[in-house]
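Excluded from the complex is one protein chain; the other protein chains are retained at their positions.
Then we have chain A:
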Amino acid sequence: MRALLANLLLFGAAMVAAPYLGPLWHALFPEVSRPVWDSPGWFSLLGEHLMLSLGATLIAAILGLGAAILATRPAGRALRPLLDAVFSLAQAVPPVAAIALSLPLLGFGAAPTLLALVLYAALPVMRSAVGGLDAVPAPVLDAARGTGMGSARILAQVELPLALPVIQAGLRVALVLAIATTAVGAVAGARCLGTPIVTGLANGNPSWVLQGAIFTAWLALIADQALRLGLGRHSG
């Protein structure tokens, strides 16, 4: 926990300091005339990055959980093979391809990225929720039915609480995945921490690329660190 807080503080301090480190970037990239990234500030990029990832994870959580609940009902068993097929198809199409394909339909900006993020983040949520709901022991369900509980109450008061740790783990994985994948959205014009990378590559400015890459990678590592912390607490 302390390591995570220290890392977060360091990350924030670096974001504050980055625009004032002109001499450093000048020394690293002497051939670049404007090596300091300043147009949208780092914190506004970070904010939009997090908004996109959090929003996508929220939508993905609702969709994924809904699909998982449906697929684990007796009437919804038929959904299972469909979920398997979606999983294997999604594996063959990387997020950047999904973003590129939805671009003509949705236009430049955050929308194609949001769509791709929702699709890819829904997969771990769905997988973990199906696993968690499947793992509820049958005798427990029988006992619940025996006490006269209806299927809706069994779901809300027995199945979901028992599956909660597994579902939470899936949600955390989805959030980390979304935070890392959001950066790619910059190629479709979404404003995020990937924006300096893409702008720098387009304008031949390696200094912007480096700064964007550092913050993007750093944020992803922080998210992963937080994920490990959260998972460790639950399992241990």
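Note that in this section contacts are C-beta pairs under 8 Å (C-beta built on N, C-alpha and C of every residue); 3 or more make two chains touch, one makes a residue touch a chain; residues count from 1.
As a working rule, contacts and distances are computed from a predicted model.
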| item | value |
| --- | --- |
| Chain left out of the displayed complex - its UniProt protein name, from "ATP-binding cassette domain-containing protein", "Na+/H+ antiporter subunit A", "Cytochrome c oxidase subunit 1" or "ABC transporter permease subunit" | "ABC transporter permease subunit" |
| Among A:62, A:82, A:135 or A:229, residue touching the chain not depicted | A:82 |
| Residue among A:54, A:141 or A:213 touching the omitted chain | A:213 |
| Among A:4, A:17, A:62 or A:97, the residue in touch with the chain that has been omitted | A:97 |
| Footprint left on chain A by the chain that the document does not show | 28, 77-82, 84-86, 88-89, 91-94, 96-97, 100-101, 103-105, 108, 176, 180-181, 183-184, 186-188, 194, 197-198, 200-201, 206, 209-210, 212-214, 216-217, 220-221, 223-224 |
